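Removed: one protein chain of the complex. Kept in place: all other protein chains.
Moving on, here comes subunit A:
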Amino acid sequence: MEMTFTVNGTQAKVEIDPAETLLGVLRERLRLTGTKEGCNEGECGACTVLVDGLPVDSCIYSAAATGGRRVETVEGLTLDELGRDLQAAFVAAGGVQCGFCTPGFIATLVSVLRENEAPSEDDLRTALAGNICRCTGYSQILDAVAATVSRRNGR
């Protein structure tokens, strides 16, 4: 079947199989390979993207149900200032090691920081509970968010 949706601001018309997930369409049909496949069951958050502004697990999001929706992936999210600030802060704070989880963290955090310029630690922990990182131990990631928040608020 044919499916039309918006990806990173551009309309895309793709031929899909209704058994596919949004993750499969992004990676295999559109070659947007920044978004990663981890557990394939919505547990790990490596595949997090924004659909109509909200973070979701693209590995358990039906591709067919994506028609007409607005999807943002790490490729698009790091084109604007907020995404770039986060990216730089992750690098500076050591929030990236193997990097597999990073695109999902960036997607979740962009959505949090769009809504709230100064999220509490509790807000962040709730929002990030669905993003697993097996390298950093998370504290460097929270440091990166703190650095992003203070940088943006000082600007």
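Assume a residue touches a chain if its C-beta (ideal position, glycine included) is under 8 Å from a C-beta of that chain, and two chains touch if they have at least 3 such contacts; residues count from 1.
Keep in mind that, in the parts below, contacts and distances are computed from a predicted model.
The chain absent from the displayed complex carries the UniProt protein name "Xanthine dehydrogenase family protein subunit M", chosen from "Phosphate transport system permease protein PstA", "Xanthine dehydrogenase family protein subunit M", "Pyrroloquinoline quinone biosynthesis protein D" or "2-oxoglutarate ferredoxin oxidoreductase, beta subunit".
For subunit A, the residues touching the chain absent from view are 1, 17-21, 24, 40-42, 45, 48, 51, 54-57, 59-62, 64-65, 67, 108, 126-127, 129-130.
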